[in-house]
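Every protein chain of the complex appears in place save one, which is left out.
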Amino acid sequence: MTRFSAFSLLQQALNGHKGWREQWPDSQPKAEYDVVIVGAGGHGLGAAYYLAKEHGITNVAVIDKGWLGGGNTGRNTTIIRSNYLYDESAKLYDHALDLWDNLSQELNYNVMYSKRGVLMLAHNVHDVQSFQRHVNSNRLNGVDNRWLTKEECKAFCPPLNISPDARYPVMGGALQMRAGTARHDAVAWGYARAAAARGVDIIQNCAVNAIRRGPDGAVIGVDTAKGFIRAKKVAVSAAGNTSVVMDSAGLRMPLESFPLQALVSEPVKPIFPCVVMSNTVHAYISQSDKGELVIGSGTDQYTSYSQRGGMPLIEHTVAAICEVFPIFTRMRMLRKWGGIVDVTPDRSAILGKTPIKGLYVNCGWGTGGFKATPGAAHLLAYTVAKDEPHPLNAPFTLERFTTGRLIDEAAAAAVAH
Amino acid sequence: MTNQKHQFDASPVLVEDMAPVLRLSLRVKPAHRASLGQALGLDLPTRVGARVAAGGTEALCLGPDEWLITAPEGTDLTTPARAVYADAPHSLVDISDREVTLRLSGPSVLDLLAACCPRDVAAIPVGSAARTVFDSATVVLWRDGPTDFRMDIWRSFAPHVRALLAQVQEEFVAGL
Amino acid sequence: MSRYRIPGKGRVDHSAPVSFTFDGKTYGGLRGDTVASALLAHGVHLMGRSFKYHRPRGAVTAGSEEPNALIGTSRGAGQFEPNTRATVQELRAGLVTESQNKWPNLSFDVGAVNDRAYMLFSAGFYYKTFMWPKSFWDKVYEPVIRGAAGLGKSPTEPDPDRYASRYLHTDVLIVGAGPAGIAAALAAAQSGADVTLVDENPEMGGSLLSDPAVQIDGKPAWDWVDAQLARLRAAGVRLMTRTTAIGYYHQNMVGLCQRLTDHLDNPPKGAPRERMWRVRAGQVVLAQGALEKPLVFDGNDRPGVMLAGAAQTYLHKYGVKVGDNPAIVTSHDSAWYAAFDLADNGARVAAIIDTRDVVRPDLLDGARKRGIEALTSHTVTTTRGRLRVKSVRVAPVRGTHVGTGRSIPCDCLLMSGGWTPSLHLFSHTKGSLAWDTTSQTFLPDRKTEECEIAGAGRGLWGYESVLADGAAAGLRALQGLGRAGHDASFTVANDRPGTGVSHTELPTDGNAGKARAFIDFQNDVTAKDIRLAVREGMRSIEHVKRYTTNGMATDQGKMSNINGLMIAADALGKAPPQVGLTTFRPPYTPTSFGAFCGYLRGDTFQLTRKTPIDPWAEANGAVFEPVAQWRRAWYFPKPGEDMHAAVLRECKATRASLGIFDASTLGKIEVAGPDAVEFMNRMYTNPWTKLQPGRCRYGLLLGEDGFIRDDGVIGRLSSDLFHVTTTTGGAARVLTMMEDYLQTEWPELDVWLTSTTEQWATVALNGPNALKMLKPLVEGVDWEDFPHMSCAECTVAGLPARLFRLSFTGEIGFEVNVPARHGLTLWTALMEAGKPYDICPYGTETMHVLRAEKGYIIVGQDTDGTVTPADAGLEWAIGKAKKDFVGKRSLSRPDIVAKGRKQLVGLLTEDGSLLQEGAQIVLDPNQPKPMKMVGHVTSSYQSTMGHPIAMAVIEGGFDKMGETVFVPMPDGVRKARITSTVFYDPSNERLKA
């Protein structure tokens, strides 16, 4: 594998870039692997990489029904942050943030992790109370997150409208300076290249039809479009399609898949210095390295695998953005697309073992999967290798839905009074 | 109010506030529809959206067990209903003040409504009505004539609806 | 007269000059011009700079697919927009335009140094570098990359224009008013169907407007178009120009963006700039035609290099010659006609260079007749010229072998690589495409919606076949509606049929390594970039696209997708369909955010609900806070008072004598029917059977998961009538939840629910003098039998009322409900009657303080969706005898009954300081981070008792009464003692009286 560097780039530039080799081979499945990972998104590819690098397990296949990185990894708005409310969440996402920090060097692939700061806007007294709670709990958890007055918000993000007569006046915000964005495709490609270099097979366009179990109930492999592949350990990391795959192993999940839409504007010169999130109006915005405004919306109301999503939601998202940032009404939408996000009842992920021997699952990231990528991958690898969860993902079990120990990030933001 | 002269030269639609009326929400199971109807002197329609009127009283079927009843203020419908309550249990709730009513009329009234009503308003038959949405407000839309509508709007939503209607009217004036 | 304008020619109005500025220079144009046609009329080709290399670029098209000629356009303050396509923007008086992505100016742009170092900026180069030293990424590399990003500048001021939207329901929607669309409309308009025909251009007619010599049914093309449009108008067909179908959504929902004022000199007042139409169509006919493909060769991006079809459009529509001395390079017949038309209009055509070995004899004759040199089996291998093409190098070609070339001078080069059906909208529906080997294009295959595709959009060429196909599609649409009609046929003279072949990048006789053949002009993606991506393992077209950014420019691949695919497929040694096509995403062309907003801006962005008493609050200087959809009076500051002072005064006045509060936003639900009590027993945790009519009770509602959802005081007005109140934010949720259970789980119950939230205006009176003050105003209440937690129907101040005696403050309290229209009357009457008692209006903040002093919770503040009745100390509100109620089963789940749950307690700080709501609580303030947190402060206020009070949820809090906990804040650690949540009048003495 040619090491990427300014030098190799220059060298190649002089000989017309003839020397670049493929970043990962187009592998065909072997008869058996130590571990099969279903889903070649950032999470699955990353897990394969960490299995090989940190646990010495290199006989690994990552299988995807489509192209690697073609699911939510390549469809999200790339927001990265860790200022979550509950300790469990904050620690999990902060672990991811630590890995993000060195990911480009780790993978020798520039994932363009941009620490532009993520500002979450408070629009009413309830938001203020809730964000103060975030800020305080994050501070005591050692997670960077601080409260800004509305004037400080304006100074940090000049396009912001802080007029008190706005329908949703800005009352302040919670800023995590360490948070930001990254180049989503590069994350998948970087992990793929680094994993492949360590012997991992990446098998694309090969649907997994079923997880097969032996007489003792333990996993023995997967039936795929390219035949049966033997494996004693199977990790499912298939986002919106997790329910379907797990169902084939006879395990029903507390998941529902919803369409999530996002859009970009035409590219313009730098105007938007950070990431701004407003949960109250359901709008998320940043500006990409290319100059496009990247805007995310909430999920559509009905479950769907269509990756389509309707017009009304997008209208409300754009309207919300223009309410908070009135200078953008004459900007133009360039492209809108949809993804499928798998959502759990408590809006927190499921990451760990299952009741079935040899079957592991990483799902339920809802709208927040991208930011967790290195962390989820790292912890999934740990859990698969050791056959037990890492302390950081131990709380994110399936069992919590039986016992009632939910990690309810959604309810914690519940509005009433 | 409603009987003032229409002037379309200003705008091809007229938006007027209507005087309050007695407005009741009647809920009763299909089995007892008939007896309730008798008590109120109305043959309560069963098709959602259908209306019947008798004297000054009018009933609109909003759902399989729900009717919206309007009558001149002061009309007493509670007593007769109460009389059959034992045999025909029901709920009859005064909601006269819950909504306010606008009258929308004029040649462009269908376009006016099409600005914020996702359903095909033109397809609502004259003489019937529908509970539907106007932007984010749930409204009851009564079609009294080809270009003549009444709109019942929850009181606190009315200013928002009026503001939208006013904007659309300005489009008509601008001719675009 | 501008040098390249042909007097009297075209569809522009030669008697109506319009002047505009471009980069500060004033130009004259004609009504009907676009900015591009007007500039071309002056011989100006250089209109922009490319994204990455800042290469000089001119208009390559004459339509909305333009990737190069993007400009900033402005009408005045707040009315600037970047990245406008000069080929679309119509001239209007006083239009101000500027070029983009250049410094200091368009002809000399420093950014062009990138072009010198182009070898470094190969596809994906940024993934491979900028990683060392690490710290440089944040500080140096990324700022530089971002600095270089973007094309135009963002607007910086709020937009004064308005936007509108409209729903439209139509039988047949036809997208594209070219020959196919018009023929389809004629067919569909039979038998009275409601038909809508839309076109993105200012004029209907499509390609016919660029082919005036064609004759249809004996009429010259333009006359025919006029006649048909008149027929359609007469038939009541809705004709919409400047209207782009941007997206095709579920079940024949099509979004249309109609541009209303950007072309007007002075838009009328109140006119929206754009209107978004949400069309629901019974049948859709897509007649969007085809897009011409560039040829891919070294230097194909120089200003002056343009699509042949575009040159033909500039000539016929705008009367503009794009050059005196054009050369033509093509692999399709259509470019020959462009050459002929230009020659017939006085241009000296340098040569027609056709890559094909065999060309139709009549075309060769046409060239010969006009004395045009025709070179078949030839190609252009490169071009010369800095800001404008000066010459082209031409060489014979056999397959990939190139013979020795020669240079041909010219002032523009017109190219055609054939035509691609415009299938964007069809792709939005997830309809599948099939590769057609003969035409080397994708054609529509399996449909998912009720739609027809007609004409060039189906790969057809030549007017006669396109017209016939359009008519047939219109008829099929009509039949799809279950209506009948007859088919039509058209006779066409001077038709211009055509065929062609497709290429990858054309061979060069120069240094292949140095050749720069552009595919995506705007993003500067070359053929070599595509091949590099494939070499690096990008095997799917999606990967190639994302790695090279091919097709991601503002034309969304209209120019580049197919050329990129052909080259990727060639590099992979696969057939194009095996490589696949990237998904087309809405919108079809970039669409303003404003159009999507429509009315959802400013005052009409989202509704704000106001109570009947709101006007009084506003008139009396209330400060408001948004609560759910409502705005509520927060506090009533007197001159010079801040929030703290005002709230303390309001609190004290209420405790001392009498306070008045607008509680109208509380949700109210009438629960009526013989089974009302049974229903209440099932929904709420409390027991209701024994509650006597005329009495009230605090009701607690759980979700099925056992967590607190809502609460409120509920009055039993008669044996089968309950007046339920809910939280302000919970009203709609609770009613929906109740309806759900009633309709789905318990349909057998004889009980009905009616929202009366807005039927009643609710005024709360609290204070030791509340009873004294109210009594004289009330008729119909037996005060002997009206203790705390009673309710009655009566009159108050002569108004019909529902009177509740209850307290959310700890003082004697009442809630008076009157029909909403009387709300203000009641309020003023009570204010008047309250004067002797110094009645004090208070807002939500005071309400919060007073209830906190009594330890009454606020759902959503002291509970967060993870709190059970036990956690909140509300077990007393649970009907122990009840076998079941919503949420009961969840309360016995292992972790719900486990020790150490967070429980709601009171907190008093040792130093008497005010805790922050949301502050976290620890047992050991000296532990290292991450600290073990045992809970957080849910409510905290300055109280009327001279010291602040707080409520908090703390792990095992009930067993820690009297213990000390710590609240580490940035400015130091607070010590606090755990207490009961009831700080004020624990024995409820004050409620009795």
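Here the chain labels run A, B and C in written order, and each chain numbers its own residues starting at 1.
The definition used in the following text is that a residue touches a chain if its C-beta (ideal position, glycine included) is under 8 Å from a C-beta of that chain, and two chains touch if they have at least 3 such contacts.
Here is the rule we go by: contacts and distances are computed from a predicted model.
Asks: UniProt protein name for the omitted subunit, picking from "Peptide/nickel transport system substrate-binding protein", "NADH-quinone oxidoreductase subunit K", "Ribose ABC transporter permease" or "Sarcosine oxidase subunit delta"?
Replies: When "Peptide/nickel transport system substrate-binding protein", "NADH-quinone oxidoreductase subunit K", "Ribose ABC transporter permease" or "Sarcosine oxidase subunit delta" are compared with UniProt, the left-out chain turns out to be "Sarcosine oxidase subunit delta".
Asks: Mind giving the shown chains that are in contact with the missing chain?
Replies: A, B, C
Asks: For the full complex, which residue in A:11, A:102 or A:301 touches the chain that was left out?
Replies: Missing-chain contact among the listed residues: A:301.
Asks: Give the residue, chosen from A:255, A:349, A:376 or A:407, that touches the chain omitted from the document.
Replies: Of the listed residues, the one touching the omitted chain is A:255.
Asks: On chain B, where is the contact patch with the chain that was removed from view?
Replies: Touching the missing chain: residues 48-49, 62-64, 66, 118-119, 130-133, 138.
Asks: Using the document's contact rule, name the residues of chain C that touch the chain not shown here.
Replies: 249-251, 253, 278, 280, 430, 448, 704-705, 736, 739-741, 743-745, 747, 883-884, 888-890, 892-894
Asks: Can you list where chain A touches the absent chain?
Replies: Chain A touches the missing chain through residues 241, 243-244, 252-257, 301-306, 308, 310-312, 342, 345, 401-403.
Just so we're on the same page, only the chains that are shown with their structure count from here on.
Asks: Could you state the distance in Å from the CA-based centre of chain A to that of chain C?
Replies: 22
Asks: Measuring centre to centre with CA averages, how many angstrom lie between chain B and chain C?
Replies: About 33 Å separates the centre of chain B from that of chain C.
Asks: Suppose each chain is reduced to the average of its Cα coordinates; what separation in Å results between chain A and chain B?
Replies: 48
Asks: Could you pull out the residues of chain B that touch at least 2 other chains?
Replies: Residue numbers touching two or more other chains: none in chain B.
Asks: Inside the complex, what are the residues of chain B that reach chain C?
Replies: Interface residues on chain B, with respect to chain C: 20, 25, 27, 29, 65, 89-91, 93-99, 111, 114-118, 120, 122-123, 135-137, 154-157, 159-160, 163-164, 167-168, 170-171, 173-176.
Asks: Using the touch definition from the top, list the residues of chain A that touch chain C in their complex.
Replies: That would be residues 4-6, 8-10, 12-14, 16-17, 20-26, 67, 69-70, 74, 87, 91, 102, 104-105, 108-110, 112-115, 123-126, 128-137, 139-142, 167-169, 183, 185-186, 189-190, 204, 265-271, 288-291, 306, 308, 310-311, 314-316, 318-319, 321-323, 326-337, 345, 400, 402-406, 408, 410-417 of chain A.
Asks: Of all residues in chain C, which touch chain B in the complex?
Replies: Residue list for chain C touching chain B: 162, 164-169, 260-261, 267-272, 278, 280, 599, 603-604, 606-612, 630, 670, 672-674, 750-752, 754-760, 819-821.
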